[in-house]
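Note that this complex is displayed minus one protein chain, with the remaining chains in position.
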Amino acid sequence: MKVKPLSDRVLIKTLEPEQESKKGGIIIPDTAKEKPQQGEVIEVGPGRVTEEGKKIEMEVKKGDKVLYGKYSGTEVTIDGVEYLIMRESDILAIIG
Amino acid sequence: MKVKPLSDRVLIKTLEPEQESKKGGIIIPDTAKEKPQQGEVIEVGPGRVTEEGKKIEMEVKKGDKVLYGKYSGTEVTIDGVEYLIMRESDILAIIG
Amino acid sequence: MKVKPLSDRVLIKTLEPEQESKKGGIIIPDTAKEKPQQGEVIEVGPGRVTEEGKKIEMEVKKGDKVLYGKYSGTEVTIDGVEYLIMRESDILAIIG
Amino acid sequence: MKVKPLSDRVLIKTLEPEQESKKGGIIIPDTAKEKPQQGEVIEVGPGRVTEEGKKIEMEVKKGDKVLYGKYSGTEVTIDGVEYLIMRESDILAIIG
Amino acid sequence: MKVKPLSDRVLIKTLEPEQESKKGGIIIPDTAKEKPQQGEVIEVGPGRVTEEGKKIEMEVKKGDKVLYGKYSGTEVTIDGVEYLIMRESDILAIIG
Amino acid sequence: MKVKPLSDRVLIKTLEPEQESKKGGIIIPDTAKEKPQQGEVIEVGPGRVTEEGKKIEMEVKKGDKVLYGKYSGTEVTIDGVEYLIMRESDILAIIG
Partner (left out) sequence: MKVKPLSDRVLIKTLEPEQESKKGGIIIPDTAKEKPQQGEVIEVGPGRVTEEGKKIEMEVKKGDKVLYGKYSGTEVTIDGVEYLIMRESDILAIIG
C-alpha cells in the first residue's frame, strides 16, 4: 500500500529506541524538556501552497534521517510497520 | 440527493473498521496518539480563495482513498449512508 | 421587512426536522460529532473584502439549499418565521 | 455633542424592545443562541485601513437600521440618549 | 518632561469624572458593558508601519477629545498629572 | 562584554526607582493598571524583517530614555549591571 502525504506533510518510519542505541549517536536525556525522536522520511508531500499561490519547496526528501518532537504527528501502521505523518514544520533537523 | 461542498471542503464516504480489516492495509494501533481513519472522496469543493483572490487548487479528487484524523469533519447521513464533510487541510494523505 | 446581510453573511430559512423527514434525504445520526442542519438561502451579502481590497465572490446564491453546523449563526425571527444569519464560511455544502 | 467614530466603527442608537414591538417586524425567540438587537446608524467612521494601506469602504451609512449581536459594542450615553459604538464587522445586516 | 509615543500609540490626559459632569455631555450608565472614558490627546506617535513597510497615518491628532475603553492603556504620571499611553486602535471615537 | 540584540530587540539599562525619584519626572501611581518603568537604550537590533522581506527601521536609538511595561523583557546582568532585552514593540514611548 502506498501513502502519498498532502501539502507539506511527510510520512516517517519511526526508529525504535533500541535501534537508536545501536547507532549510538543521539542519546535523549531524561529531563522535563521535549525529547526529539529519530525517523526516516519515506514519502514527502508536494509542498505547501501559500496565500500568494506560491508553492514552498520541501526541505526534506525521501531517505533523510530526521529529528522530530516526541508528540509530533499522527500514527499509522501500514503492513505491520509503524509510521508517523506530520507536517515538515514539526521536523527539527536532518541528521546523518 | 447531491451534496456540493463549499470552498476547500470534501465529502468523504467513511470506510468501516470491518472494511478496513478486509483490506488489511492500515492497522491503527491502540495508543494515546490521534488515530487516522480511511475514507473515499465522493465530492470536492471548488477550492479555497485566498486573501489575494487566488484560487488554491484541490489536491484530492473524486475517488481518492484518503487518511484523516479520527475527529475530523462533520457527520452527515445521505440516503442511509454515512459521510463526513471536512476541509482538505484535515486530510493527511492519499492512499492506495 | 427586508434583511440585507453584510459582508459574506447569508440569511437562511431553517428547515424544521419534520420538514427534513418529509424530504427524506439527509438523516442526522445520534453521535457526539457536530450535526449539520438544512436551510434555504434567502439573502446573501455582497461578499467579503480582503486585506488586499479584493472582493471575494459568494459561492452560495438565493434559493440554494445548504448544510450548516447545528450551532452556527445568529437566530432572528422576521414576521413570525425563524431565520439564521451566518457567515458563508459556516456553510458546509449546497445540497439538492 | 458630536461623536466621530474611528476606523471602521459606527455609532448606533439602540432601539428599545418596546420600540421593536411597535414595529412588529423582528421578534427575538427565547433560546440559547445569541440574540441580535436593532439600532439605527447615527455616525460612521472613515473605514478601516488594511496592512496594504488600502481603505476598506464602509457598507453601512447614516440612517441605516441594523441588526447586531446583543453583547456587541461599548455603551455610551450622550445628552441622555443611549448609544453603542461597535466595529462594522459586529453588524449582521441592514434591515428595513 | 516630554513623552513621545512609539508607533501608533498616543498619550492621553484623562478627564476626571467630575470634569465630565461639568461638561455634561457623556454620562456613563451603570451596566455590565464596558464603559468608555474621555481624555484629551496630548501627543501622538508617528504611526504604525505595516508588514508591507507602509506607514499608516494616525486618525487622531493633538488636542482631540477622545473616548476609550475604561481599561485601555498604561497609566503614567508626569509632573503630577495622570496620563494614559494606548494604541490608537483602543480609541473608540473623537468627540466634541 | 558586548551584547548585540537580534531582530527588533533592544538592550535597556533599567533605571532604579531611586534614580527615578531624583529625576522627579514620572511618578507611578499605585493602581491595578500596568505601571511602566524607565530605562536607557544601550543597544538596538538591526530591525525586524517582514514576511515581504522588508526591513522595518527601528524607532529608538542608542541613548534614548524610554518607558516600558513593568513585566516586559528578559533580565540579564552584565558585568554587575542589570539590563533588560525586549522587543521594540514593548516600548511605550521615548521620554526626555
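So that you can tell them apart, the chains are marked A, B, C, D, E and F in the order they are listed, and the count of residues begins at 1 in each.
Methods note: contacts are C-beta pairs under 8 Å (C-beta built on N, C-alpha and C of every residue); 3 or more make two chains touch, one makes a residue touch a chain.
Everything numeric here is computed off the predicted structure, so don't read it as measured data.
On the side of chain F, the interface with the absent chain consists of residues 1-7, 9, 11, 43, 45-46, 49, 51-53, 71, 73-80, 82, 85, using the contact rule stated above.
Hidden from this view is one chain, which touches chain A at 25-29, 31, 33-36, 50-52, 54, 56-57, 59-60, 67, 69, 88-89, 91-96.
Note that only the chains that are shown with their structure count from here on.
The minimum number of touch steps linking chain D to chain F comes to 2. Judged by shared residue numbers over all numbers used at their interface, chain A and chain B contact each other through mostly different positions, with under half in common. Note on chain A versus chain D: their Cα superposition corresponds to a rotation of 155 degrees, in steps of 5. Put simply, the C-alpha centre of chain C and that of chain E have 40 angstrom between them. Averaged C-alpha coordinates give centres for chain C and chain D that are 22 Å from one another. Chain B and chain E, compared by their mean Cα positions, are separated by 50 Å. Residue positions 51-52 of chain D each touch two or more of the other chains. Pairs of chains in mutual contact: A-B, B-C, C-D, D-E, E-F.
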